[in-house]
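Up next, chain A:
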Amino acid sequence: MLLAFAQTILFIAIAPLLSGLISKIKNNVRMRKGASVFQPYYNLIKLFSKEEVISDTASWIFKITPVVVFASVLAATILISDFLSLNSAGNFLALIFIFALGRFFMTLAALDTGSSFGGMGSSREMFISSLVEPVLCLTVFAYFLNGHALSFCSVISAIALFLVTLAETSRIPVDNQETHLELTMIHEAMLLEYSGKSLGLIELSSHLKQMILFYVIAWIVVPVNFSEFLFLGHIAVIIAIVIAVALVEVALAKMRLFRVTDFLGFAFVLGMLSVVCGMLGA
Partner candidate 1 sequence: MQIFFILAIPILLLAITWLIKDKKILGLFTCLAYFTVLALSAWLLKEVALSAQTKSFFGLVYLDTLSVFFIFVISVIALAVAIYSVGYLRREEEEGIISAKKIKVYYLLFNSFCLSMFIVPAVNNLGILWVAIEMTTLISAFLVGFYNTKQSVEAAWKYIIICSVGIIFALLGTILFSYAFSISGLSKSLNWSDIAPVAHILDKNILKIAFIFILVGYGTKAGLAPMHTWLPDAHSQAPAPISALLSGVLLKTALYAILRFGIITIKGVGFAYFSKLMILFGVLSLVISGGFILVQKDLKRLLAYSSI
Partner candidate 2 sequence: MFDLLSLFFLFVIFIVSLPALIYSFSYLKGEYSAKQIFLAQVLLCVFILSMALVVTVTNLIAFLVSWEIMSLVSYLLVVSDGRNEKSVKAGMIYIVMTHIGTAFIIAAFLIMYKYANSFDFIVIKSISSTIPANTKNIIFLLLFFGFATKAGVVPMHIWLPYAHPQAPSHVSSIMSGVMIKTAIYGMIRFIMAILGVTSPSWGILIMIFAVISCLTGVIYALMVKDIKQVLAYSSIENIGIILLGLGLSMVFISFKFYYLAVFSLIASFYHLLNHAIFKGLLFLCAGGVYKATETRNIEKMGGLIKKMPQTALFCLIGAMAISALPPLNGFVSEWMTLQAFFLGAFNASGTMKLFLGICASMLALTGGLAAACFVRLFGITFLAKPRSNHANNAKEVSFSMRFAMFFLACLTIVFGIFAAKITGIISKIAAETAGVDATSMKFPFDSLSLTRGAGIWQISVPLLAFMLAVFTIAGFVIYRMFGAGQRIYKTWDCGYYKLGQRNEYTATAFSKPFRIAFNFFLLPYRRMNKIRESFYHVKTFAYETHTVPVFKRYIYSPFVIWVFKSAKFMRRIQPGSIHLYLGYIFVTLLALIIFVHKI
Partner candidate 3 sequence: MKELVLIGILVSTYFMVIARRIQALIGHFRLQSFFLFLATVIIALTEKGADLYIIAGLLFIIKVWLIPYLLNKTIKRIKAGDNIGMTINSQLSLICALLFTFFAWTFSRGLFSGTSQTGISIIAVAFFMVMAGLFFMVFRITALAQVGGLLVMENGLFLLASTVSGGMPFFVEIAIFFDVFVSVVIMGFFVYRINKLFTHIDVDKLSHLKG
């Protein structure tokens, strides 16, 4: 129990570091110095000390959403920690549903303020997440079929999951994190109305969510249990994923929203492929 608790604290600590690392690598690749790796931490600290502005049309849902999102992400970290390990299908599935809870409240809060940015962000977020769910389910299916061994099937499901994480954590090909141009932002549009500590909480949860997804990919690829202290393999895979994400962000441009269906369709086909391999015992 205690180990699991220590893990969650560790995850919370490392999560912002990952995003900082990704932006650092991106800037280096673009031959720019860029902000320091710990920039996300500074942002969070600043946000938690600032005053919060709440719109008059917002209802109590707007106020409780940051808390609910944070709670759901924390529950997810507990889920993937050693306390409830991932190798049972129930836990893996519960992960998908917990993310759905966080997203549900986030989209409601976006609609609550009555601005068209919020509406646009929530509609697109729901659109993408509903296309993501089958792929997630397929990867869980393949993983569960294939068992906890490194094989061709688990590699393909890891790639499918990687594409899905790009969509989930609003990375470049699907959605641009940094921009505030209303046409391109999805995840950002929902947070637009937030400020101060609620924005801080939500930023922290999105970092954490990103961390969890990277860890899940690592979990599928490296078939070792967290507690055997061989999790160095996990860290290596996570760093590889970070580099991969940064490179993807630099190389590709944001796709038109309705090309995302083909992008996630491709991920779905990969998932199917992994299920077929799992079935044939490859």
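Just a few scattered comments:
The criterion applied here is as follows: a residue touches a chain if its C-beta (ideal position, glycine included) is under 8 Å from a C-beta of that chain, and two chains touch if they have at least 3 such contacts; residues count from 1.
A quick word on the picks: all candidates are chains of the complex that A comes from, given by their letters.
This structure is a prediction, so every number in the text was calculated from the model and none was measured.
Screening 1, 2 or 3 for touch with chain A: in this complex the touching candidate is 2. Residues 48-61, 66-68, 70-72, 74-75, 78-79, 83-85, 87-91, 93-94, 96-98, 100-101, 103-104, 107-108, 111-120, 122-124, 126-127, 129-138, 140-142, 144-145, 147, 192-193, 196-198, 200-201, 257-258, 261, 268, 271-272, 275-276, 278-279 of chain A are the ones that touch candidate 2 when the two sit in their complex.
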